[in-house]
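Take this structure first; my questions come after.
Note that one protein chain is taken out, while the other chains of the complex remain in position.
Each chain gets a letter, A and B, in the order it is written, and its residues are counted from 1.
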Amino acid sequence: MAGLSKVLDTDNTVFCAFVTCSSILVLKMMGMSILTGRQRKIHGVPASPEDLTLLKGKTIESHPDVDRVRRAHLNDLENIPIFYMAGIGYALTDPNPSVAVALYSTYTLARIAHTIVYAVHVVPQPARGISWGVGFAITGYMAMRTIKYFCCDSCIALCQNWVH
Amino acid sequence: MAGLSKVLDTDNTVFCAFVTCSSILVLKMMGMSILTGRQRKIHGVPASPEDLTLLKGKTIESHPDVDRVRRAHLNDLENIPIFYMAGIGYALTDPNPSVAVALYSTYTLARIAHTIVYAVHVVPQPARGISWGVGFAITGYMAMRTIKYFCCDSCIALCQNWVH
Partner (left out) sequence: MAGLSKVLDTDNTVFCAFVTCSSILVLKMMGMSILTGRQRKIHGVPASPEDLTLLKGKTIESHPDVDRVRRAHLNDLENIPIFYMAGIGYALTDPNPSVAVALYSTYTLARIAHTIVYAVHVVPQPARGISWGVGFAITGYMAMRTIKYFCCDSCIALCQNWVH
(Lines give C-alpha, C1' and ligand atoms only; values in the text may rest on other atoms or scores of the structure.)
Protein backbone atom coordinates (compact mmCIF):
# COMPACT_ATOMS: atom_id res chain seq x y z
CA MET A 1 0.00 0.00 0.00
CA ALA A 2 1.09 3.56 -0.65
CA GLY A 3 2.37 5.60 2.28
CA LEU A 4 0.16 8.41 3.52
CA SER A 5 2.82 11.06 3.00
CA LYS A 6 2.64 10.32 -0.73
CA VAL A 7 -1.14 9.94 -0.96
CA LEU A 8 -2.03 13.04 1.06
CA ASP A 9 0.70 15.32 -0.30
CA THR A 10 -0.54 18.82 -1.02
CA ASP A 11 0.65 18.31 -4.60
CA ASN A 12 -1.69 15.31 -4.89
CA THR A 13 -4.60 16.06 -7.26
CA VAL A 14 -7.10 13.81 -5.47
CA PHE A 15 -6.42 15.34 -2.09
CA CYS A 16 -6.51 18.94 -3.40
CA ALA A 17 -9.87 18.23 -5.07
CA PHE A 18 -11.20 16.72 -1.84
CA VAL A 19 -10.12 19.65 0.34
CA THR A 20 -11.46 22.18 -2.18
CA CYS A 21 -14.85 20.43 -2.48
CA SER A 22 -15.14 20.08 1.32
CA SER A 23 -14.51 23.80 1.75
CA ILE A 24 -17.09 24.68 -0.91
CA LEU A 25 -19.59 22.48 0.98
CA VAL A 26 -18.69 24.28 4.22
CA LEU A 27 -19.55 27.62 2.60
CA LYS A 28 -22.75 26.11 1.19
CA MET A 29 -23.81 24.92 4.66
CA MET A 30 -23.00 28.35 6.10
CA GLY A 31 -25.35 29.72 3.44
CA MET A 32 -28.14 27.63 5.02
CA SER A 33 -27.78 29.60 8.26
CA ILE A 34 -28.07 32.85 6.29
CA LEU A 35 -31.12 31.55 4.38
CA THR A 36 -32.73 30.52 7.67
CA GLY A 37 -32.04 33.92 9.19
CA ARG A 38 -33.58 35.64 6.15
CA GLN A 39 -36.75 33.51 6.36
CA ARG A 40 -36.96 34.12 10.11
CA LYS A 41 -36.78 37.88 9.49
CA ILE A 42 -39.36 37.84 6.67
CA HIS A 43 -41.89 35.85 8.71
CA GLY A 44 -40.99 37.17 12.18
CA VAL A 45 -40.22 33.68 13.51
CA PRO A 46 -37.59 33.77 16.27
CA ALA A 47 -34.95 31.03 16.70
CA SER A 48 -35.55 31.21 20.45
CA PRO A 49 -38.42 32.84 22.42
CA GLU A 50 -36.17 35.66 23.73
CA ASP A 51 -35.60 36.87 20.13
CA LEU A 52 -39.30 37.63 19.67
CA THR A 53 -38.95 41.37 20.31
CA LEU A 54 -35.75 41.51 18.23
CA LEU A 55 -37.62 40.26 15.15
CA LYS A 56 -40.79 42.23 15.92
CA GLY A 57 -42.52 38.84 15.63
CA LYS A 58 -45.93 38.12 17.12
CA THR A 59 -45.60 34.41 17.78
CA ILE A 60 -42.95 31.76 18.37
CA GLU A 61 -44.84 29.33 16.11
CA SER A 62 -42.84 28.36 13.06
CA HIS A 63 -43.64 29.14 9.43
CA PRO A 64 -43.59 26.66 6.50
CA ASP A 65 -40.83 28.65 4.73
CA VAL A 66 -38.61 28.55 7.83
CA ASP A 67 -39.31 24.83 8.28
CA ARG A 68 -38.38 24.16 4.66
CA VAL A 69 -34.94 25.77 4.99
CA ARG A 70 -34.43 23.95 8.32
CA ARG A 71 -35.26 20.58 6.69
CA ALA A 72 -32.78 21.29 3.88
CA HIS A 73 -30.13 22.19 6.49
CA LEU A 74 -30.84 19.03 8.50
CA ASN A 75 -30.51 17.00 5.31
CA ASP A 76 -27.06 18.58 4.85
CA LEU A 77 -26.12 17.59 8.41
CA GLU A 78 -27.21 14.02 7.66
CA ASN A 79 -25.23 13.81 4.43
CA ILE A 80 -22.18 16.09 4.31
CA PRO A 81 -20.24 14.95 7.43
CA ILE A 82 -20.52 11.31 6.28
CA PHE A 83 -19.32 12.35 2.80
CA TYR A 84 -16.32 13.91 4.54
CA MET A 85 -15.64 10.73 6.54
CA ALA A 86 -15.97 8.50 3.47
CA GLY A 87 -14.16 10.97 1.20
CA ILE A 88 -10.94 11.08 3.26
CA GLY A 89 -10.86 7.28 3.39
CA TYR A 90 -11.44 7.06 -0.36
CA ALA A 91 -8.59 9.55 -1.06
CA LEU A 92 -6.29 7.12 0.76
CA THR A 93 -7.26 4.12 -1.38
CA ASP A 94 -5.02 5.29 -4.23
CA PRO A 95 -8.01 5.88 -6.58
CA ASN A 96 -7.81 6.82 -10.26
CA PRO A 97 -7.37 10.63 -10.03
CA SER A 98 -9.87 11.41 -12.81
CA VAL A 99 -12.55 9.23 -11.21
CA ALA A 100 -11.91 10.70 -7.76
CA VAL A 101 -12.03 14.31 -8.96
CA ALA A 102 -15.22 13.55 -10.91
CA LEU A 103 -16.87 11.97 -7.84
CA TYR A 104 -15.92 14.82 -5.49
CA SER A 105 -17.12 17.53 -7.90
CA THR A 106 -20.32 15.68 -8.80
CA TYR A 107 -21.11 15.30 -5.10
CA THR A 108 -20.55 19.01 -4.50
CA LEU A 109 -22.73 20.03 -7.47
CA ALA A 110 -25.46 17.56 -6.43
CA ARG A 111 -25.61 19.04 -2.91
CA ILE A 112 -25.73 22.60 -4.28
CA ALA A 113 -28.55 21.52 -6.62
CA HIS A 114 -30.33 19.87 -3.64
CA THR A 115 -30.28 23.14 -1.71
CA ILE A 116 -31.55 25.13 -4.68
CA VAL A 117 -34.47 22.83 -5.57
CA TYR A 118 -35.39 22.30 -1.90
CA ALA A 119 -34.91 25.63 -0.18
CA VAL A 120 -34.25 28.45 -2.64
CA HIS A 121 -36.67 27.92 -5.51
CA VAL A 122 -38.87 24.85 -5.00
CA VAL A 123 -38.75 22.55 -8.05
CA PRO A 124 -41.27 19.66 -8.15
CA GLN A 125 -40.03 16.14 -7.41
CA PRO A 126 -38.07 14.13 -8.51
CA ALA A 127 -35.51 17.02 -8.67
CA ARG A 128 -34.87 16.87 -4.91
CA GLY A 129 -34.85 13.07 -4.84
CA ILE A 130 -32.35 12.83 -7.70
CA SER A 131 -29.91 15.42 -6.31
CA TRP A 132 -30.05 13.69 -2.91
CA GLY A 133 -29.70 10.22 -4.46
CA VAL A 134 -26.60 11.14 -6.49
CA GLY A 135 -24.80 12.31 -3.36
CA PHE A 136 -26.05 9.30 -1.40
CA ALA A 137 -24.77 6.85 -4.02
CA ILE A 138 -21.34 8.54 -4.20
CA THR A 139 -20.94 8.45 -0.41
CA GLY A 140 -21.89 4.77 -0.35
CA TYR A 141 -19.47 3.90 -3.14
CA MET A 142 -16.61 5.69 -1.37
CA ALA A 143 -17.33 4.04 1.98
CA MET A 144 -17.46 0.57 0.40
CA ARG A 145 -14.25 1.14 -1.56
CA THR A 146 -12.54 2.29 1.64
CA ILE A 147 -13.66 -0.78 3.59
CA LYS A 148 -12.54 -3.06 0.76
CA TYR A 149 -9.10 -1.39 0.60
CA PHE A 150 -8.37 -1.07 4.31
CA CYS A 151 -10.16 -4.07 5.75
CA CYS A 152 -10.92 -6.84 3.24
CA ASP A 153 -7.59 -6.69 1.40
CA SER A 154 -5.71 -6.77 4.73
CA CYS A 155 -7.80 -9.72 5.95
CA ILE A 156 -7.16 -11.66 2.72
CA ALA A 157 -3.43 -10.93 2.94
CA LEU A 158 -3.42 -12.09 6.58
CA CYS A 159 -5.22 -15.33 5.68
CA GLN A 160 -2.88 -16.04 2.76
CA ASN A 161 0.16 -15.54 5.01
CA TRP A 162 -1.36 -17.88 7.54
CA VAL A 163 -2.12 -20.59 4.95
CA HIS A 164 1.42 -20.61 3.52
CA MET B 1 6.69 12.70 19.30
CA ALA B 2 6.26 10.44 16.32
CA GLY B 3 5.94 12.07 12.92
CA LEU B 4 2.55 11.96 11.25
CA SER B 5 3.86 10.15 8.19
CA LYS B 6 4.73 7.19 10.43
CA VAL B 7 1.59 7.29 12.57
CA LEU B 8 -0.89 7.72 9.72
CA ASP B 9 0.82 5.36 7.27
CA THR B 10 -1.64 3.15 5.42
CA ASP B 11 0.28 0.15 6.80
CA ASN B 12 -0.45 1.38 10.33
CA THR B 13 -2.91 -0.97 12.11
CA VAL B 14 -4.49 1.75 14.26
CA PHE B 15 -5.17 4.01 11.32
CA CYS B 16 -6.54 1.19 9.12
CA ALA B 17 -8.90 0.17 11.94
CA PHE B 18 -10.04 3.78 12.35
CA VAL B 19 -10.72 4.31 8.64
CA THR B 20 -12.54 0.95 8.37
CA CYS B 21 -14.72 1.62 11.43
CA SER B 22 -15.54 5.15 10.22
CA SER B 23 -16.64 3.80 6.84
CA ILE B 24 -18.82 1.13 8.49
CA LEU B 25 -20.43 3.91 10.56
CA VAL B 26 -21.00 5.92 7.35
CA LEU B 27 -22.88 2.96 5.84
CA LYS B 28 -24.83 2.52 9.09
CA MET B 29 -25.90 6.20 9.04
CA MET B 30 -26.90 5.84 5.39
CA GLY B 31 -29.06 2.95 6.54
CA MET B 32 -30.95 5.40 8.78
CA SER B 33 -32.06 7.35 5.70
CA ILE B 34 -33.34 4.14 4.15
CA LEU B 35 -35.13 3.14 7.39
CA THR B 36 -36.74 6.60 7.54
CA GLY B 37 -37.86 6.34 3.91
CA ARG B 38 -39.38 2.92 4.58
CA GLN B 39 -41.32 4.19 7.62
CA ARG B 40 -42.47 7.25 5.64
CA LYS B 41 -43.78 4.96 2.90
CA ILE B 42 -45.54 2.55 5.33
CA HIS B 43 -47.31 5.36 7.19
CA GLY B 44 -47.72 7.79 4.27
CA VAL B 45 -45.81 10.56 6.06
CA PRO B 46 -44.02 12.88 3.60
CA ALA B 47 -40.60 14.43 4.32
CA SER B 48 -41.91 17.70 2.86
CA PRO B 49 -45.51 18.79 2.09
CA GLU B 50 -44.95 18.58 -1.70
CA ASP B 51 -44.29 14.80 -1.36
CA LEU B 52 -47.81 14.18 -0.05
CA THR B 53 -49.20 13.01 -3.39
CA LEU B 54 -46.04 10.99 -4.09
CA LEU B 55 -46.59 8.90 -0.95
CA LYS B 56 -50.38 8.80 -1.35
CA GLY B 57 -50.45 10.18 2.20
CA LYS B 58 -53.45 11.95 3.71
CA THR B 59 -51.69 14.23 6.18
CA ILE B 60 -48.31 15.86 6.76
CA GLU B 61 -48.51 15.04 10.49
CA SER B 62 -45.78 12.72 11.62
CA HIS B 63 -46.15 9.17 12.93
CA PRO B 64 -44.50 7.71 16.08
CA ASP B 65 -42.57 5.13 14.00
CA VAL B 66 -41.15 7.85 11.73
CA ASP B 67 -40.26 9.99 14.75
CA ARG B 68 -38.47 7.05 16.38
CA VAL B 69 -36.18 6.50 13.39
CA ARG B 70 -35.57 10.25 13.17
CA ARG B 71 -34.57 10.39 16.85
CA ALA B 72 -32.15 7.50 16.35
CA HIS B 73 -30.69 9.30 13.31
CA LEU B 74 -30.33 12.57 15.25
CA ASN B 75 -28.57 10.66 18.04
CA ASP B 76 -26.11 9.41 15.40
CA LEU B 77 -25.51 12.99 14.23
CA GLU B 78 -24.83 14.00 17.82
CA ASN B 79 -22.38 11.18 18.45
CA ILE B 80 -20.62 9.91 15.30
CA PRO B 81 -19.01 13.13 13.97
CA ILE B 82 -17.50 13.79 17.42
CA PHE B 83 -16.23 10.19 17.54
CA TYR B 84 -14.57 10.90 14.19
CA MET B 85 -12.98 14.11 15.50
CA ALA B 86 -11.74 12.44 18.69
CA GLY B 87 -10.77 9.21 16.91
CA ILE B 88 -8.36 10.88 14.45
CA GLY B 89 -6.69 12.75 17.30
CA TYR B 90 -6.40 9.55 19.35
CA ALA B 91 -4.83 7.68 16.39
CA LEU B 92 -2.08 10.33 16.44
CA THR B 93 -1.26 9.84 20.13
CA ASP B 94 0.73 6.69 19.38
CA PRO B 95 -1.72 4.45 21.31
CA ASN B 96 -1.26 0.77 22.06
CA PRO B 97 -2.53 -0.82 18.78
CA SER B 98 -4.56 -3.56 20.52
CA VAL B 99 -6.30 -1.04 22.77
CA ALA B 100 -6.99 1.32 19.87
CA VAL B 101 -8.41 -1.41 17.63
CA ALA B 102 -10.56 -2.66 20.53
CA LEU B 103 -11.92 0.85 21.21
CA TYR B 104 -12.73 1.58 17.56
CA SER B 105 -14.49 -1.76 17.03
CA THR B 106 -16.38 -1.60 20.34
CA TYR B 107 -17.60 1.88 19.43
CA THR B 108 -18.78 0.68 16.03
CA LEU B 109 -20.60 -2.33 17.50
CA ALA B 110 -22.15 -0.18 20.25
CA ARG B 111 -23.57 2.26 17.67
CA ILE B 112 -24.95 -0.60 15.54
CA ALA B 113 -26.55 -2.06 18.69
CA HIS B 114 -27.96 1.40 19.52
CA THR B 115 -29.67 1.61 16.14
CA ILE B 116 -31.10 -1.92 16.44
CA VAL B 117 -32.54 -1.54 19.95
CA TYR B 118 -33.81 2.01 19.24
CA ALA B 119 -35.11 1.99 15.69
CA VAL B 120 -35.29 -1.53 14.23
CA HIS B 121 -36.65 -3.74 16.98
CA VAL B 122 -37.40 -1.81 20.17
CA VAL B 123 -35.74 -3.46 23.20
CA PRO B 124 -36.72 -2.13 26.67
CA GLN B 125 -34.27 0.10 28.51
CA PRO B 126 -31.47 0.00 29.64
CA ALA B 127 -30.42 -1.55 26.28
CA ARG B 128 -30.48 1.82 24.51
CA GLY B 129 -28.85 3.63 27.42
CA ILE B 130 -26.00 1.12 27.66
CA SER B 131 -25.22 1.07 23.93
CA TRP B 132 -25.24 4.88 23.88
CA GLY B 133 -23.15 5.09 27.08
CA VAL B 134 -20.43 2.75 25.81
CA GLY B 135 -19.93 4.94 22.72
CA PHE B 136 -20.10 8.12 24.80
CA ALA B 137 -17.44 6.88 27.24
CA ILE B 138 -15.10 5.80 24.41
CA THR B 139 -15.41 9.20 22.68
CA GLY B 140 -14.71 10.99 25.95
CA TYR B 141 -11.66 8.82 26.70
CA MET B 142 -10.22 9.46 23.22
CA ALA B 143 -10.79 13.23 23.43
CA MET B 144 -9.13 13.42 26.85
CA ARG B 145 -6.15 11.30 25.74
CA THR B 146 -5.74 13.56 22.70
CA ILE B 147 -5.78 16.75 24.80
CA LYS B 148 -3.28 15.23 27.25
CA TYR B 149 -0.92 14.20 24.43
CA PHE B 150 -1.11 17.33 22.25
CA CYS B 151 -1.67 20.05 24.80
CA CYS B 152 -0.70 19.12 28.37
CA ASP B 153 2.51 17.26 27.49
CA SER B 154 3.61 20.17 25.26
CA CYS B 155 2.84 22.68 28.00
CA ILE B 156 4.78 20.67 30.59
CA ALA B 157 7.76 20.35 28.20
CA LEU B 158 7.63 24.09 27.56
CA CYS B 159 7.60 24.86 31.28
CA GLN B 160 10.45 22.47 32.00
CA ASN B 161 12.55 24.09 29.24
CA TRP B 162 11.79 27.47 30.69
CA VAL B 163 12.71 26.43 34.27
CA HIS B 164 16.08 24.96 33.25
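What we mean here is this: a residue touches a chain if its C-beta (ideal position, glycine included) is under 8 Å from a C-beta of that chain, and two chains touch if they have at least 3 such contacts.
Keep in mind that what you see is a predicted model, and the values were worked out from it rather than measured.
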**OP:** Specify the residue from the set B:22, B:48, B:108 or B:146 that touches the hidden chain.
**Re:** B:146
Original post:
In the complete complex, which positions of chain B touch the hidden chain?
Top reply: 1-5, 7-8, 64, 68, 71, 77-78, 81-82, 85-86, 88-89, 92, 118, 122, 124-125, 128, 136, 139-140, 143-144, 146-147, 150-151, 154
Original post:
List the chain A residues touching the unshown chain?
Top reply: 4-5, 8-11, 15-16, 19-20, 22-27, 29-30, 32-33, 47-51, 54, 73, 77, 80-81, 84
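In this text, only the chains that are shown with their structure count from here on.
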**OP:** With chain centres taken as the means of their Cα atoms, state the distance from chain A to chain B in Å.
**Re:** 16
